[in-house]
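As you look at this complex, bear in mind that one protein chain is not there, while each of the others sits in place.
Chains: A and B, in written order; residue numbering restarts at 1 for each.
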Amino acid sequence: MAADTGLAVSAGRGGFDARRWGAWIVSVGIWFIPLLWIDVITYMTLTIAGLTMGALLFLTASGLTLIFGLMDVLNLAHGAFFVWGAYAGFSLLNYLNTLGWVEMASLGQSMGSLVLTLLTALVVGGLLGILLEKIIIQRTYGNHLKQILITMGAALVMTEIIKVFWGPNDEVILVPAAFKDSWDLVDIVVNKFRGVAIVVGVAVFAAIQLVLQRTRLGITVRAGVENREIVQVMGYNIERIFTGVFAAGAALAAMGGVMFAIFKEQIYPGMGDETLIFALIVVIIGGMGSVAGSFLGALMVGLAFNYVAFLVPKLALGVNIMIMAVILLIRPSGLMGRK
Amino acid sequence: MTDLTPVQRERWHEERTRYSRPGFLIQMAALAALVVIPLIFPSFRVMDVVAKIMIFTIVVASYDLILGYTGLLSLGHSMFFGIGAYSLALVIYHAPQPCWYHFLVAAGVALSLSVALALIIAFFSLRVKAIFFAMMTLALAEFTDILAVQWYDLTRAEDGVSFKLPGIFNLGWSGPTLGGIEINGRLMTYYFILVVSVILFVMMVRFIRSPVGRVLKAIRDNEPRATALGYKTFRYQVFSIVFGSSIASLGGILFATWLRYVSPGSTLSTPIMLNILLMVIIGGLGTLYGSIIGAAFIKMTETWLPDLQQAAETVFPNMVILHRLAERWILYFGVLFILVVFFFPRGFVGTAREMIRRRKAIARKRS
Partner (left out) sequence: MSEPTLSLKDVHTYIGQHHILQGVSLDVNAGRATVLVGRNGAGKSTTLRTIMGLYPVRSGSITLDGEAIQNRKPFHIARLGIGFVPEDHAVLTTLTVEENLRLAMFKESEDGWRRMESIFRLFPDLKRFLHSKAGVLSGGQKQMLAISLALVLDHRIVLIDEPSKGLAPVVVEHLGKSLNQIKDTTTVVLVEQNFYLASQVGQDYFILDDGRVAHHGLMEDLVNDHALKRKYLGIG
């Protein structure tokens, strides 16, 4: 079954798939249930916070799911790219601030420094991704146990190196001035950076889908997800594609990291581990290997987390595990996963 | 003799030589050493290391039951360990007075919780793919960790829970002095841990030598064939997960008993899981005895590394980066971990057994 066009295929196959519909109803319905307890304005605010979190989670989860689908690698070092991106951006923002481009910045300067920060994170993440893939991951293809252990070790080492350079404590990350205030939409207060995050998340999703569906590179990657061997014997250097996808995933995670840091206005070395857990849940919910699935999954996790954090703060993390369990019960391969 | 089947002959041989094999003698010597160590070295530091080695041997061996004997990678073993530790700590902490039956209550709570959780995890994740098992256990373990950090009223969060033990385990208790050695609460706790660890370890050794254990090995080595032979592999895997996790939670109780203090960082956090993984891999997967080597190596390193760190700080007082590097001992564990997985995947016991087997094969060829 198709990874990214699950619905179309199911329609083409004909017949009524009760389980699939059940999963869809659950995943859509969850968004509205909180209205029973929350007034509309708070609901909207929470929804926007949830969408922001979802968009940022998607940046991390998309790489994880592609790496898993294409390379069959469960990359537990993915959270480390996230932290590295955040710290790289943190240092750059500190530097830019000495030039007056951050806290005292005009709109243009704010935009400029944000774009620069995101680019830095992308580059740092991409380079680290290439390094890790070439040095470590490439030696472990086909051996799941080894991969998980190695990537876990790599995550630990990378996080510890962060602590060596930047120290182990929480730090406050600077936010470009133009993104500090908020818009006021009919009593609903929207922090400007949240708007930016949602736009970036949706844009990245659209871009990934466009590349995967429309370009030769995308066809190659999708083909590789399904059957590596055929792609290889057609003359494609699958290893280079692997490295590329791994680096792209790492770059996206790093960008997600710096955006998450700006969103939270703080960074700490442990943020990668926590995000990795969220991203894993997202990937399981969405179906391993499916980008669209992880987009949906990320939004669900972000929304559910924010609603529940408002209603029953202690359950906030548990609710995501519960969603994961429910979806696994109905559809063991995730919302859009392949059987 | 001649009408015995090969298996019977093997068993007969095993029975006859059970108490004269070098393995048995080594086991007895090790046991004697464990009994005598606190009497010879009355320093707290030595006793502390040895007790922790015993506790982690149990935890690592129980992990080996899951990873080494069924090939399922659980990343939630620290969660079961922590459940055990917190059961004892919280029962005693929230009770007005520490009592003996608290141990039984804690064991009951820990066992029922871990059996239930292990069953849930197994049923959810084994249905799909083995890799889900790793992801699910990781997610749940992290969730438990965060829960313990956030639920301040119950767990005192990162401050951790300090508590007192009843009767002769209490640090305030002191008994008679025998031959110059003072019998105190700490020493009694040590022997308690020694007895329970040995019992649990023997249980695990028995378990893998039982018919169930043999089937587990068969499943690990060739699952389709085991299924084709008519074994319900799912049931066996679930059994090993439940068994291993339960023992880990008992190990957690021992840990809490020894430290009299439990915090998320020392029981539930990812570094603990990584420690367990490192120990099992250094010792050798699927060897059970490797857990002793692995636990001993890591715990001893952990104890002596701070000394090295201090030495580094006194020799190079002005290099901040160096100090930070020295502080980050987890960094070295991480590097060591990667190196071991790459270059030493069979671990200590696995490699040693391989060498012995080769030598025997060569000797057989010669004769």
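Assorted remarks:
Just so we're on the same page, a residue touches a chain if its C-beta (ideal position, glycine included) is under 8 Å from a C-beta of that chain, and two chains touch if they have at least 3 such contacts.
Computed from a predicted model, the values in this text were never measured in an experiment.
Judged over the whole assembly, touch between the missing chain and the shown ones holds for A. Only one residue from A:I219, A:L311 or A:L329 touches the chain missing from this view: A:I219.
Contact with the omitted chain, checked across A:L99, A:V115, A:V172 or A:I230, is made by A:I230.
From the set A:A23, A:A105, A:I238 or A:A292, the residue in touch with the chain omitted from the display is A:I238, counting the whole complex.
Residues 1-3, 9, 12, 216, 219-220, 222-223, 225-227, 229-239 are the ones on chain A that touch the missing chain.
What we mean here is this: only the chains that are shown with their structure count from here on.
In this assembly, the C-alpha centroid of chain A lies 35 Å from the C-alpha centroid of chain B. On chain A, the positions that touch chain B within their shared complex are 74, 76, 136, 139, 144-146, 148-150, 152-154, 156-157, 160-161, 163-164, 167, 273-274, 277, 280-281, 283-284, 314, 317-318, 321, 324-325, 328-329, 332-333. Residues 71, 73, 75, 124-125, 127-128, 130-132, 134-136, 138-140, 142-143, 146-147, 150-151, 270-271, 274, 277, 281, 321, 324-325, 328, 330-331, 333-335, 337-338, 341-342, 345 of chain B are the ones touching chain A in the complex.
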